[in-house]
Structures are given as structure tokens and as C-alpha cells.
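Shown here: the complex without one of its protein chains, the others still in place.
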């Protein structure tokens, strides 16, 4: 019984680190770190009405295309509400973001992610992430 | 001995989720989720000099009145410093908020919450939350 409780507690730690490493990998343009958070068949929907990118190759292509389309980005993740159930889990979390568009204007973006996670080969990964965008607000310093 | 240590670790997880679900419930106007974080006799003081709302009915009324008074809100919670001691706990955490007033102007609000938590019927709840407001700053995009 205790082993299962410890398993679950370790799952929460790993899942929290996935959410952190997603932000570090994307914002610092560390492709290996960014790709390490995704499961083998993960699905990533970056825009609310968009098609998902499915699988590591598609996720890599989407990531690299986004990096080419925007300037500096910052994702400050908050409010990570996680529920672990055995070898899968769900999570909801909010992002407070700063993004520059190609002409250098800064925007603040408020977003929410709905996530699924799974344990694959003993390691927790993000198996699905869909993005909801609440607003873009231009910043004074843009 | 280990059971107690595992109990405490689970308490930290539950308490973190309460803080997240408070933000998700309030900002996404999910009343059931918002009310689920509060203990039966919880006290919520939303303004530094204000009277507390005590009990679930009063908290619901305050929540609904606030939703009517403001536009969109975002609470990004950070710096959650939790200390669990048996069946009660304390926490301090900061909120970086965006709030619209009725005419659509955006403000950034910096706030700090002082919390108490308790285990009621096996489930952790917020038993008290008092709010300190540091500042309101208008945003360029307002």
C-alpha cells in the first residue's frame, strides 16, 4: 500500500518537472529538453482552433516553426492542478506569457493548458496538451 | 512513522492543488470548483480592511458579487510556502493578477494571501484566507 502512495507522490514531482521543463525548453530554445517532456505519441495543440501536432517529429516541426515566427518568449506557469490515477494523470495549468512578434512588439498572453500525462517505460511524459488563449495585451515597452 | 511522513507529503500535494483550484475556479467562473476548496466554516477576507465572509454561503455570495463587479480576471499564484503540522497547515503565497474594471481597463494587481488549511473528513480544505493588496498598475493594453 505505501509503495503505491510513494509511487503517486513521485508522479506528482515528475509531472511538475515536465511542466517546468516545457517552459525552459521552449523559452531557452533547448530542443532536446523541450522534446524530452513529450510521450512517444503525444498530441500538442498550440492554438485553440488548430490541428494537433501528433508524435515527436510533428511536435519538433511545430516547435521549430514557432521559434522562427516569434522573437523572445517567456512562459511563467502557475496553478498546476494535477490528479494522478495510477499510470495516467490529468492537469490544468495557466501560463502568464510575454511574447515578441517579428517587429519587436511585446505582448502579454494569458493562456490555459489542459494536459494528460502517462507513464511510459517508467518515466512520466506529457501525452496531450491543448491550449486556450484568453487574451493578448500589448505592453508599454514594446 | 513512515505513514505519518507519507500523510504529510500527501497533504502538501492536496494543499497545492487547493491553491491552484481557487484560481481556476475563480477566473474561469466555475462555482462548484471554487466552492470545493473551502472548509465548512472557512473565512475569506478579500480586501485588506474588509470583513471576512464566513461559511460556504457567505463565500458564495462574495464570489458571485465580485464576478458581477469586474470583467475578466487572471490569478497567477506563486511562492507558495506551506507548513503542514498534523491536521492543520499554514501557507503564504503571492498572486500576480490581471483584472478588468467595468469599463474594460486592465490592471495588474500584486497581492499576498495568508492561508490556513485543515483536514476535514479526510480532505484538506482552505479554512482561512486573508488578502493583502500591494498595488494596482494600469496596463498599456487597457
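Going by the order they are written in, the chains are A and B; count residues from 1 in each one.
Just so we're on the same page, contacts are C-beta pairs under 8 Å (C-beta built on N, C-alpha and C of every residue); 3 or more make two chains touch, one makes a residue touch a chain.
These numbers come from a predicted model, not from an experiment.
Peer 1: From the list A:24, A:60 or A:83, pick the residue that touches the absent chain.
Peer 2: Here the residue in touch with the unshown chain is A:24.
Peer 1: Quick one: which of B:62, B:92 or B:116 touches the chain that's been left out?
Peer 2: B:92
Peer 1: For review purposes, identify every residue of chain A that touches the missing chain, sorted by number.
Peer 2: Residues touching the hidden chain, for chain A, are 2-3, 6, 9-10, 13, 16-17, 19-21, 23-24, 27-28, 72, 74-78, 96, 98, 106, 139-141.
Peer 1: Mind pulling the chain B residues that touch the left-out chain?
Peer 2: 2, 5-6, 9, 12, 76, 78-83, 92-94, 96, 108, 110, 112, 134-135, 137-140, 142
The rule is simple: only the chains that are shown with their structure count from here on.
Peer 1: Per the centroid of Cα atoms for each chain, what is the distance between chain A and chain B, given in Å?
Peer 2: Their C-alpha centroids are separated by 24 Å.
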